[in-house]
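Of the protein chains in this complex, one is absent; all others appear in place.
Let's turn to subunit A:
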Amino acid sequence: MIQAAAFYLFATIVIASGVMTIASRNPVHSVLWLILAFFNAAGLMLLLGAEFIAMLLVIVYVGAVAVLFLFVVMMLDVDFAEMRAGFAKYLPFGTLLAIVLLAEIVFAIAAWNAGSIATGVRAAPTNAAVPNIEALGTVLYTRYLYIFEGAGLVLLVAMIGAIVLTQRTRSGVRPQNVSAQVRRRPEDATRNVNQPVGQGVEL
């Protein structure tokens, strides 16, 4: 009973905050609603017993991705009139996307009803006594090791690509060179001069 109540609470908030994400006028509010949606999706994962996925959702999406979203959106100066002007232009494309998504959801529900999930369960039996981090780790690092490492490699390439694409060498900057500062001794900066009286110092 409590689980059902929690499910309906989380599911309602996910849907409501999803609607608010696209309905809010202010982009910052949109991002905050999106964060609420992520958070409640993590709650749903928890109800399914996938505590590892739930925590990852919060750490990765809420804690890192959404922070960067918020970071960018906060500094945007969005012109709402201009955004509304584009509405008619993007309407056909948006409608197409919506129809595709709707069709996919219908197919997914039909597939669920047809009981094909059961074959998935048979193909990958899991033990309820094993914590799901351990179960995931066992599968990822044995059977799917190469695929997993391949995914890691793709991410590495993406990371290097992002750094290479955004790197630019600027002239005229004077970055701090810490090792040069630490290496500098008093002898490098000062010298003792036996200065005769009545004469100016030559530097």
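By our rule, contacts are C-beta pairs under 8 Å (C-beta built on N, C-alpha and C of every residue); 3 or more make two chains touch, one makes a residue touch a chain; residues count from 1.
By definition in this document, contacts and distances are computed from a predicted model.
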item: Record-based protein name (UniProt) of the chain missing from this complex, from "NADH-quinone oxidoreductase subunit H", "Probable membrane transporter protein", "Acyl-CoA dehydrogenase" or "3-isopropylmalate dehydratase small subunit"; value: "NADH-quinone oxidoreductase subunit H"
item: Given A:I22, A:L68 or A:V201, the one touching the chain that is not displayed; value: A:L68
item: Residues belonging to subunit A that touch the chain removed from view; value: 1-2, 28, 32, 35, 51-52, 55-56, 58-59, 62-64, 67-68, 70-71, 74-75, 124-127, 129-133, 135, 138-139, 142-143, 145, 176, 178
